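Of the protein chains in this complex, all but one are displayed in their positions.
Moving on to chain A:
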Amino acid sequence: MSIDQQKLERLVDKMPTFPQSVHRIIEICSDINFSTRELISIIEHDPIITLKLLKLVNSAYFGLSRKITSIKHSVVYIGANTIKNVAMTITTIGILPTKAHAGINRNNFLMHSLTTASLAKLIAKEKGVAEAQLTDYFIAGLLHDIGVILAAQLVQDEYRAVLHLTQNCGMTPARGRTAYSRLQPRRDERYPGRALEIPPTSGGIDPQPPQPGADERSLAAGARGLRRQPGEQADRPRRAGKQDIQG
């Protein structure tokens, strides 16, 4: 089964976000003297708002002459007040349920994304990456699994079936990956970040093993491995569904 790009883009537009962020964004938007620092922090710690905001500011609606690769970059380039109002429109879409599609646990997903993001940034810093680029690594980690939640919503039945196979039928991670890839046969269709034209440094995260030269992706993948709990297997579909798959 293939993922239709237009359908995917519509899905992203309608994607609800995390309730913690929604409440804080609403608070900020009702305060004329809001803190830009806090606004940036809220958005940077929410993979769905980050994805949607970067998608929007890099779209033809904004018509910018250069790619915006991070939330801080967007605030400097477009202005804090406009970003605040864009964030408000994004959060009005709705709140992600505790159990999202295909049984993905909302809070586990958020915690996993944030942990990976933080580790990717730390590793990048340790590797001597320039200060100005550290946010790119944070965002790479933050969005590295965004395809999971999108694919789970877009091809819900199939995704749930694969999770079931990998969790309950003893499939190896490799076989799980194969099964997963069968759901999305074309490379361009496999990674929502690429399909949505998020700039490579910020969002087009490849869930495959890291490729040579793809620094942010490599570090995000490394961070993802580091943050795994003891006994947890490496394969993402297996891990994502470990505690969360429904009946």
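Keep in mind that, in the parts below, a contact is a pair of C-beta atoms (placed from the backbone, for glycine too) under 8 Å apart; a residue touches a chain by one contact, two chains touch by 3 or more; residues count from 1.
In this section, contacts and distances are computed from a predicted model.
Visitor: With one chain of the assembly withheld, which option in "Iron ABC transporter permease", "MBL fold metallo-hydrolase", "Probable ABC-type transport protein, ATP-binding component" or "Methylamine dehydrogenase (Amicyanin) light chain" matches that chain's UniProt protein name?
Guide: "MBL fold metallo-hydrolase"
Visitor: Which residue among A:Leu8, A:Ile25, A:Ile43 or A:Leu56 touches the omitted chain?
Guide: Touching the chain that is not displayed is residue A:Leu56.
Visitor: Please identify, in ascending order, the residues of chain A that touch the omitted chain?
Guide: That gives, for chain A, the contact residues 35-37, 40, 56-57, 59-65, 72-73, 76-82, 85-86, 89, 131-132, 134-135.
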